[in-house]
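Note that one protein chain is taken out, while the other chains of the complex remain in position.
Read from first to last, the chains carry the letters A, B, C, D and E; within each, the first residue is number 1.
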Amino acid sequence: MTILDAYRITREPFYRPVGREIELFEAAYASRMPVMLKGPTGCGKTRFVEHMAWRLGRPLVTVSCHEDMTASDLVGRFLLDAEGTVWHDGPLTLAVREGAICYLDEIVEARQDTTVVIHSLTDDRRILPLEKKNEVVTAHADFQVVISYNPGYQSVLKDLKESTKQRFGALAFAYPSPAVETEIVMREAGVERRMAETLVRIAERSRNLKGHGLEEGASTRMLVNAGLLVARGVPVEEACQVAMVVPITDDPDLREALSGAIAACL
Amino acid sequence: MTILDAYRITREPFYRPVGREIELFEAAYASRMPVMLKGPTGCGKTRFVEHMAWRLGRPLVTVSCHEDMTASDLVGRFLLDAEGTVWHDGPLTLAVREGAICYLDEIVEARQDTTVVIHSLTDDRRILPLEKKNEVVTAHADFQVVISYNPGYQSVLKDLKESTKQRFGALAFAYPSPAVETEIVMREAGVERRMAETLVRIAERSRNLKGHGLEEGASTRMLVNAGLLVARGVPVEEACQVAMVVPITDDPDLREALSGAIAACL
Amino acid sequence: MTILDAYRITREPFYRPVGREIELFEAAYASRMPVMLKGPTGCGKTRFVEHMAWRLGRPLVTVSCHEDMTASDLVGRFLLDAEGTVWHDGPLTLAVREGAICYLDEIVEARQDTTVVIHSLTDDRRILPLEKKNEVVTAHADFQVVISYNPGYQSVLKDLKESTKQRFGALAFAYPSPAVETEIVMREAGVERRMAETLVRIAERSRNLKGHGLEEGASTRMLVNAGLLVARGVPVEEACQVAMVVPITDDPDLREALSGAIAACL
Amino acid sequence: MTILDAYRITREPFYRPVGREIELFEAAYASRMPVMLKGPTGCGKTRFVEHMAWRLGRPLVTVSCHEDMTASDLVGRFLLDAEGTVWHDGPLTLAVREGAICYLDEIVEARQDTTVVIHSLTDDRRILPLEKKNEVVTAHADFQVVISYNPGYQSVLKDLKESTKQRFGALAFAYPSPAVETEIVMREAGVERRMAETLVRIAERSRNLKGHGLEEGASTRMLVNAGLLVARGVPVEEACQVAMVVPITDDPDLREALSGAIAACL
Amino acid sequence: MTILDAYRITREPFYRPVGREIELFEAAYASRMPVMLKGPTGCGKTRFVEHMAWRLGRPLVTVSCHEDMTASDLVGRFLLDAEGTVWHDGPLTLAVREGAICYLDEIVEARQDTTVVIHSLTDDRRILPLEKKNEVVTAHADFQVVISYNPGYQSVLKDLKESTKQRFGALAFAYPSPAVETEIVMREAGVERRMAETLVRIAERSRNLKGHGLEEGASTRMLVNAGLLVARGVPVEEACQVAMVVPITDDPDLREALSGAIAACL
Partner (left out) sequence: MTILDAYRITREPFYRPVGREIELFEAAYASRMPVMLKGPTGCGKTRFVEHMAWRLGRPLVTVSCHEDMTASDLVGRFLLDAEGTVWHDGPLTLAVREGAICYLDEIVEARQDTTVVIHSLTDDRRILPLEKKNEVVTAHADFQVVISYNPGYQSVLKDLKESTKQRFGALAFAYPSPAVETEIVMREAGVERRMAETLVRIAERSRNLKGHGLEEGASTRMLVNAGLLVARGVPVEEACQVAMVVPITDDPDLREALSGAIAACL
């Protein structure tokens, strides 16, 4: 399995569980049931799947889906070589053959052919037909499909088909509790507890503004960014502007509301 | 016929008939009449065609159709080899030449050229012109076309043309009766009869919510998923959330309605 | 003309004329006038052109048009060979060079470049410029273009251009008379006269439902399918459901109306 | 100039002038002024340009434009050969180099890149830059661009740009006078004067129906088609149906109106 | 610089200045400031840039932009050769390397990637990154970008981005004064002063009709076309019809208005 060594996670990725997601994922993996991770951006879904891959000792093949991705990008294609055309496995096929966890990040962004390609891998057939080379790959016993899905983004035009959704066990994610989030910020940004607590309070206030013109509030990732700037000597108010206000809105009223939320927590 | 060995089904796929679908399929196959399987997702159409292929001793070439699939993906194409371009049969052509059952899953998802390609195979001509290589392949005596079609999905924009529909004999599928579904869940998920009966009752309740904001109720496949989690020690209510609620809706009202349906059956 | 041997029709295709279509086609062919066959699906246009090709002793090159077909699919393209790029005639060019009848089925489905490609072949020039290889092919003296056209399908968006239509002599087709249709069903399905008469009566009733939610009634082809199932022992009512009701509608009212029409004829 | 021999018109194409179009074309050609032929379908624009090419002793390269045609289809492209990529002149470049008349039929159908490609050939520069091979081809002294344009077809979406239109001298075409048209039908269809006169009368009546649901009336080409069928023994009323009614309309009222027009002239 | 010899202008292109455009262009070129030429079609923008290239002794690489042009068409691409893929400079890269004036005619017609490609060439960086070959070409000291832009054509959908516009010094062009235009027509069409004066008067009248259904009036180019026909013996009224009326409108009222304008000037 040397070809997948690049995809092995050798150090434990820091992950603080929010609920029973680790146990449920393990139960699903035991049946190799496909898993869907649902939740807002920057709340830790990618980190979670990395953690589980490490915990289960499986290589992790991550694919960031986008609307120009084709089935061939996942499955593979023929490339021209000095001796003619040679088949080249795509990342999904690689994971199928070698028994990795294949994580399709934001799968609804992909075109339908991507989604359909996993159908025969997510029912009891567990096969991947490579139609272009008339090969049917039977999945390695350790192979599992994991997808992420942000409910806040879905529109009528871009959603998973019913026939796709119902193949998955789904775990719902949300931002961590203040205590957990404080711990994460301390650890990831290298700031002291008090500063981390301040940043978490600011995040909570900003999340309350969601719906009042803000698509989403500050994510855990943005808190960490603010903390990193603080740790480099940037004053906390300026750090919050750079990491949590300027990136997400240009509306003067919203900027003022966010700045007020920051000032109120200092 | 070694090339099709990968497509042979060697063990009997478990299938519990709901009505006379086995007899009708056999009658259609006797005339090599093209068959359309109609019904909701996850009710067993794919399993049925696998069962019939096994029963009739025919290899089964399955193609999951999608909107980026081209006629060439079905029929074949020239690939560049060390000695120049070499024709490469697609899955349909393979099935036509070697006498397999070719199952085009969710054919309405495909572009029209896919659909049109099967026209000359689904009337008395039974030929497949490979226009790119000026070859006309006469279908093997055992070849048959089977397509699936989910009536609930069709929109005005995406439907089969009249001239395609009328070439097929059609079998209507629905979810199995409670008794049959219980048996399926017991067998596939490895749970006891009582647990299976509970899950089937939950599914029935969820199917009654269809139309009240739910595109489709819980499929048999979702019941099996819930059962698999239960068999791994997940409490039944949590297993139903993971397998039957979270994957299909993010609407708080619907989630509550589904949770109520689950609680009422426990 | 060995290359066209695959396209020769060696046995007389069964065709029961409805009017003077055979004489008119022969008169058109005598001047090599392009011919347009108009009429609903499944009424026998394809069979007619096969019959005429056999009767006139001409090979028949049939192309099922679709919206992803390009001019190159018809005319030909360069393919890469061990010695470089080699021109490869498409089916139209083949027919033009060798003197076949080229039948473009449902030509309005094709993109405009397909349609325009036949312009210089359907006026007195009778040439096909292969622009990609700077060759002008003069049509073989026996070459003729035939197209089919289903008036019921045409929308404003998809219609032949005036400058295309007026190049053709056109023959209008309809479903055959009851007597003729009975004979066809007997012959093609292998059922007795009485059964065939019953099926034809059912078809007539279903055709009267056209416009009341049904795009088209049962075609002759569907009658034959029903007959084939009956010949295999399927009860006639069930056979009609499989061949004439389930394939064309999912509307409960229409299904009931059709079922009523069937019951009334038994 | 052997490469253009295939494009030489060796026999005089029959053309009966309607006005001073021959003299005006000759005056335009004397300055190599680009010429636009305007008029309805089937009135003889293509025949006219063939006649002029013959009269001026120039080869004629005709390109039927369509919406999938690219600039490369006109100008040329690199093709892969045994010794690497080799440039291959397109039909326009061929005409530019060798001094042919290049006739772009229905140019508005083409994408804009086609139109723009001729700009540097239709002002005093008379050059064709082959950007892909960094060559600037100076037009042969005898080269001329001719385009056709059917005013009845143009929509807001598909029209020539002002900067294209104003480069051309334009000749307006219409259907010929009855006397001229009679002569054409006699000659082309091989029918007697009386029959030709009858057909011309029918055409005039049908042209009066234009605007009452008919896009265009019967063209000269359609009269010739009717005449050809008559010459093969088809009764005149049936021949008119096949050549002048059925091809252009499926509307029962219009068909009746046209049939009435035919009956009135017999 | 032999590769650019084909792009050198060896004879002085006739150009009659309308205002201070020559001096302003020279001042802009002295700083290698990018220049935008604004004005209606056929007023002499292309001729002006040819004149300036000749006057400044620079080769001129002209590219007629269109909506199917890609960045690769400008910048270059890899082509397959006997020894593998070989980079091939596009016209822009050629001009950048060798110090030509690169004239992008009607740049708004191009896709955005064309426009963006010139950004790093039109600020103080003066570099062209060839991303596909990881080369950064520093512009030759003599290189300059010139674009043309017809304000009358721009729609909301198709306009230059602010960030493009503000990189250019812009010169506004209009039709020349009657005296200048008369001189141009005499010289280019070879007609006498009086005839030229008549044609210029007609043009002025036609330009007054602009806005009353006419997109633009007669351009200088059209006057020259009319003059050329007159010089070949075509009567002036007929010549004006061919060169100035029929090409630009099919509206009977407008044709009459234009014909009246012509008659009034004779």
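As a convention for this text, a contact is a pair of C-beta atoms (placed from the backbone, for glycine too) under 8 Å apart; a residue touches a chain by one contact, two chains touch by 3 or more.
Small disclaimer: the values here were computed from a predicted structure and weren't measured.
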Contact set of the excluded chain (shown chains only): A, E
Contact residue for the chain not shown (choose from E:Leu4, E:Ala71, E:Leu94 or E:Ile107): E:Ala71
Of E:Pro17, E:Pro151 or E:Gly260, the one touching the omitted chain in the full complex: E:Pro151
Where the unshown chain meets subunit E, residue by residue: 20, 23-24, 27-28, 30-31, 33, 36, 38, 70-71, 78, 80, 82-85, 111-113, 115-117, 119-120, 123-125, 129, 131-132, 134-136, 151, 154, 161-163, 165-172
For subunit A, the residues touching the chain missing from this view: 3, 6-7, 41-42, 46, 50, 62-69, 73, 79-83, 88-91, 94, 105-106, 109, 150, 153, 188, 215-216, 218-219, 221-222, 225, 228-229, 231-234, 238, 242-243, 246-248, 250
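In this text, only the chains that are shown with their structure count from here on.
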Shared interface partners, meaning chains that touch subunit C and subunit E: D
Assembly fragments, subunit D aside and the remaining chains unmoved: A, B, C | E
Angle (degrees, nearest 5) of the CA superposition of subunit D onto subunit E: 60
Maximum centroid distance from subunit E, chain identifier (CA atoms): B
Chain centre separation (subunit A, subunit D; CA means) in Å: 60
Distance from subunit C to subunit B - Cα centre to Cα centre, in angstrom: 30
Where subunit B and subunit D are represented by their mean Cα positions, the distance between them in whole Å: 52
Overlap residues in subunit A, where contacts from two or more other chains coincide: none
Contacting chain pairs - touch in the sense defined above: A-B, B-C, C-D, D-E
